[in-house]
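For this depiction, one protein chain was excluded, whereas all remaining protein chains were kept in their positions.
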């Protein structure tokens, strides 16, 4: 969203892989929504599925984070946007 | 999935609210998938969106967890399935 | 402190084991404090040690949590303090 990041793009490879994984996560979320139509659903079965989705989302985030570190963070000193890069990252990593 | 939980159902109220929230989470995930079509996407913008979805999932899980505690866990001693109830819960709460 | 929990005590066995583990955690924290006296300390080595302590603390908390579930939470319906027990637990489990 503007500023220092105009030329900092997520690599095509990571973008493609993240997209693929998110499609699968959407399917998983839809599956849980259907589970929730079942009147006899046991709470813990729903919690287990949500936990699996959280794990899958965490993997996508890790993928993008690694890409961001490799492609943008390690070169911030050269570009001269260290402060913004570090502030953004600390914000993202809060409670991660 | 059988055993002690056959008669332990997620309450209709919580089931309905969880379903509603998951529909919205599905929409959010679809939104991120579309973001990932954009070649100029900045990594941190994707990470922020994923983090928001993680927060929303955490809220659904908290809702169901509270319901499970109130409706099933606090009465396990009466039913006599303390061991299963506690083991399941500890499994779910790992790294939560 | 006080109120419904006056008669709800941590079992001697868990209390003893938790105490033992916390003594070891204190030693670990002291070790990190000494590491921090070293001018040539590498950040990541400090972060790794802190992460190990976080893991050890998480184990103590899991031990006490399991004990609390088994000894107090599953019998809340019988005692009639479900609301307090559940509210406390949800507070403790936030961001866990």
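Going in written order, the chains are labelled A, B and C, and every chain counts its residues from 1.
Assume a residue touches a chain if its C-beta (ideal position, glycine included) is under 8 Å from a C-beta of that chain, and two chains touch if they have at least 3 such contacts.
In this text, all values refer to a predicted model and were calculated from it rather than measured experimentally.
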item: Touched by the hidden chain, restricted to displayed chains; value: A, C
item: Interface with the undisplayed chain - residues on subunit C; value: 1, 5-6, 8-10, 12, 15, 18-19, 22-23, 25-26, 29-30, 32-33, 36-37, 39-48, 50-51, 53-54, 57-58, 60-61, 64-65, 67-68, 71-72, 88-89, 92, 96
item: Touching residues on subunit A - with respect to the absent chain; value: 62, 65-66, 69-70, 73-78, 82, 85-86, 89-90, 93, 96
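As a working rule, only the chains that are shown with their structure count from here on.
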item: Gap in Å, rounded to a whole number, between the CA centres of subunit C and subunit A; value: 29
item: Distance from subunit C to subunit B - Cα centre to Cα centre, in angstrom; value: 24
item: Residues of subunit A engaged with two or more neighbouring chains; value: none
